[in-house]
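Here's a structure for you.
Removed from the display is one protein chain of the complex; every other protein chain stays in position.
Showing chain A:
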Amino acid sequence: MARWGMVIDLARCIGCAGCQMACKAENGTPPGITWCRVEVKDIGNFPAVRRIPLPVQCMHCREPECEKVCPTGATEKTESGIVRVDSELCMGCRACVLACPYGARYFYEEKKGYYETLSLFEELAYKRHRVGTVTKCDFCQERVERGLDQGLKPGVDREATPACVFNCMTKGRFFGDLDDPRSTVSLLVASGRAFQLLPGHPSDPQVYYLTPGTTLSAGGREDGK
């Protein structure tokens, strides 16, 4: 069984939010729900300033705090390491939203679209999102599994790879099996450039980042504006 993971290269990321839009298109998430987002922060002191982007999403933690807190069992880690929410079991208590240290979860509060009436796309796409439950990135589980059924290789073949990964225009996102030492993601994780968010946190994210290569000390405002 594979152990899916992702690597995001911050040296390549230009903060275009293409992944954010690709995820929206792939998963049809309603307004206010952005499974994949790009946070930005200004660092350095004038004139040596720089705006750095940080794409974030569910980290598919090996020890997910969201799963430990969930009273219903709606949140569960699958065998392949994907942390998912069963929208038939979730009672919308939001304990998991609060427990996730990475801000990856969203409560789907009310059904409304981007326009006055739901577009045809929204009509179809919103069917998988249940009002009153919590949603988040599922590593494009359906897409990956459909690809696997067709004999494709996730991370290599487009049809088996998460939308945010194959849509990245700088080719800064990678997906694959972390249990396979020869997969691109495993090689990148072993490259010495990889790090996880919240270093030392026991959740052990399966989304890794590659350092941007330059260092500037953090400054600017705390709210990232």
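Before moving on, here are some points about what is shown:
The criterion applied here is as follows: contacts are C-beta pairs under 8 Å (C-beta built on N, C-alpha and C of every residue); 3 or more make two chains touch, one makes a residue touch a chain; residues count from 1.
In the analysis below, contacts and distances are computed from a predicted model.
Missing from the rendering is one chain, named in UniProt as "Polysulfide reductase NrfD" (options: "Polysulfide reductase NrfD", "Dipeptide transport system ATP-binding protein", "ABC-type polar-amino-acid transporter" or "2-oxoglutarate ferredoxin oxidoreductase subunit alpha"). If you put the hidden chain back, the residue from A:16, A:93, A:156 or A:187 that touches it is A:93. Residue-level contact of chain A with the missing chain is found at 10, 34, 37, 39, 41, 43, 52, 54, 56, 65, 67-74, 89-95, 97-109, 131-134, 195, 197-199, 201-203, 209, 211, 215, 217-218, 221-224.
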